[in-house]
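Showing chain A:
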Amino acid sequence: MSDALLKVEGLDVLFTSYGQTRQVLRDISFTVGAGERVALIGETGSGKSVTAKAILGTLPRNATVSAGRIEVAGRNVLELPRGERDALKGSAFSLIMQDPLSSFNPVFKIGTHLDDVLRFADRREGVKSSRAERRARIAAVLRRVQLADPDRVMNAYPSELSGGMRQRVLIGLALLHQPKLLIADEPGTALDVTTQDEILNLINTLVAEEGMALLMITHNLGVVRKVADRVVVMRHGDIVEAGPCAKILASPEHEYTIGLLDAVPPLYGPRVQTQQISAQAPIVSATGLGKEFGRHGKRFTAVKDVSIALREGEIFGLAGESGSGKTTVARMMMGLSRPTSGSVSVDGTPNPGRPLAQIVYQNPGTSLNPKRTVKQSLGLPLKYAGLTGGARDARMAELMELVRLPVSYLAKYPHELSGGQKQRVAIARALAADPKVLILDEPTAALDVSVQKTVIELLLQLREELGLTYFMISHDLSLMRNFCSRLAIMLRGEIVEEGATPEIFADPKHPYTRALIAAIPVVTDDEERHKPAVSPEERAAFLVKTTD
Partner candidate 1 sequence: MAEVKMALDGANKDLSASYMMWYRFSRNPAAVIGTLIVLSAVIFAILAPYITPKPEDVGAVVNFRARHLPPDATHWFGTDKVGRDIFSRAVFGLRISLLLVIGVLGISVPIGTVLGLAAGYFGGWTERIITGLTNVMLAMPPLVMALAVSNLLQPTLMNAMIAITLLWWTWHARLIYAVSKSVASEDFIEAARIAGAGPMHILFREILPNCVSVISVKTTLDAAFVILFGATLSFLGFGVKPPTPDLGSMVADGRQFMPDFWWEVLCPGAVILYVTLGFNLLGDGLRDMFDMEG
Partner candidate 2 sequence: MSILAKKRGLSALALAAVLGLGAAPVAMAQEKVSTVVNTMQIFSSLDPAKVTDYTGYMAVVNMYDGLTTVAPSGEIVPHLATSWDISEDGLTYTFHLRDDVTFQDGSALSASDAVWSIQRLLKINKGPSNLLVDLIDPANVTAPDATTVEIKLNRPFSPFLASTPILLVLNQKLVEANATADDTLGEAYVGDNSVGSGPYSLVSYNRSADMVIERNPDYFLGWDKGTPIDEVRFVQTSDDATVRALAEKGELGLSSHGLGNDTFESIGNMPGYKLLQTRTAGGFQIKLNTKVYPTDDVHVRRAIAYATDYETIQEIIYPGVPMHGPLSDTFETAFNTEIPTGVYDLEKAKEELALSKYAGEDITLVNSYVASLAFEQEVALLMQANLAQIGITLDIRPEPWNRIVELASNPDTTPASTQVNVSPSYPSPDSMFFNQYHSKASGTWWSMEWLQDPEIDALIDQSRAQTDPAEINATYKELQQSIYDLQPAVWAVAPMRRYAANACLQGYEFRPMQSWDLNFWNFTWECPSN
């Protein structure tokens, strides 16, 4: 394949830190042909981002390429002098940035930012360009990313655009120099699922129309199916499997790929769990909850008239995109935030006592104090539960066993644990107070798919062993379908649909629910076919605008 646009061959990368050298990429070889769409997929630490950085020439200083070549359009970029290598950026290949907000300087207008980028690129290539001419080129590019009113976008500050629009601008940025290869590092990951879906559609359209090649870095198998012709699966710095997308997703050969696919909760087909819902009076009930925030004299309604009855033993899911108010509802249910209107009662008594409900946060990286050991973190709720000395140590051991962690981990600090282990510690801490209800705030969102699966399984086992009730908030509908017994969908502070999970998925009534389900990236064509249909009008009515 000498006509390959990008050819990586036997790439070895070493990282040196603290006097130790570790190989983070081993013998990485793959190619991206003209017009081809290739996805590099892998979990945390797989080396997919290091690979992208090696190609872009943005490896950190303590990294060395010890072997291999990276050919772009037939030239080994590793041997090119810095200047020539930089010149390749933009024209030969171009990167779509990952984080739409932090990629812009908040004090510059979008137009200024884009003009700077173009001007620097022109100067690098020795091309003279006038301001008006550059503005015309920018407007053209913005139109290509389906921003129909480029002038308005250019005159806006980054904060005035929605996340989806910013992501479009970033894509436009990458297109400024008509690159032959687009490199996209987790595009849209930071966005809501519906917005992400549109962005992926846009990338697909652009690649098809311009005949560009695409190298997509992602951890999401659903994304892979949507945008890739070929897949390269990476793990711990090795390529474990590579091949056409359809084949890999349909009949993976390597056990890692198999496991990875298994871990993705199916959108259709048999559910993992069926739960008995108690017919008794609800353990926690919220009636007519409303919450307003005052800001600069303006009142903003975050939650409006939400009523939820949580029955003992059930797993209740509250789904919604960012800004829908689901976290606010959870905080009010916990008693962490006072409702502006309505009330929460627990077992019939208003205002819940803390021991009844505990919370597991989304990001174990921030929910555990980095300066305190596992033992100290667990010890705190036990101390306030009145346990001391031997009794406390025994309880700690018991908790560690409950979350399937060795007792020796008690002495560790959070940074010595993996993400999944940290989340287990966070769960153990929540359990320490012997709660009846656990509030799960996106408990797996920060974790890799395979880890996510084990945490979900742990939660299900714990529920059975301890008879817990879960209240889960999440944006991940496919996860909730497999986990929750009952589901409520929130949109702009209101619950738009509520019911038993299987029923909602079988027959989503509200168009927003349908749009949400339709946007979920899935791994099989079968699931894709089962998705409900959403008309463009319905989209426009309920989704955040991503175009102008």
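For anyone wondering why these and not others, all candidates are chains of the complex that A comes from, given by their letters.
Criterion: contacts are C-beta pairs under 8 Å (C-beta built on N, C-alpha and C of every residue); 3 or more make two chains touch, one makes a residue touch a chain; residues count from 1.
These figures come from a predicted structure and were not determined experimentally.
Set chain A beside the options 1 or 2, and in this complex the one it touches turns out to be 1. Those residues of chain A whose C-beta lies close enough to touch candidate 1 in the complex are 15, 17-20, 22, 24, 44-45, 47-50, 53, 59-60, 334, 336, 354, 358-359, 361-363, 366-372, 376-377, 380-381, 383-385, 413, 415-416, 418, 426, 429, 432-433.
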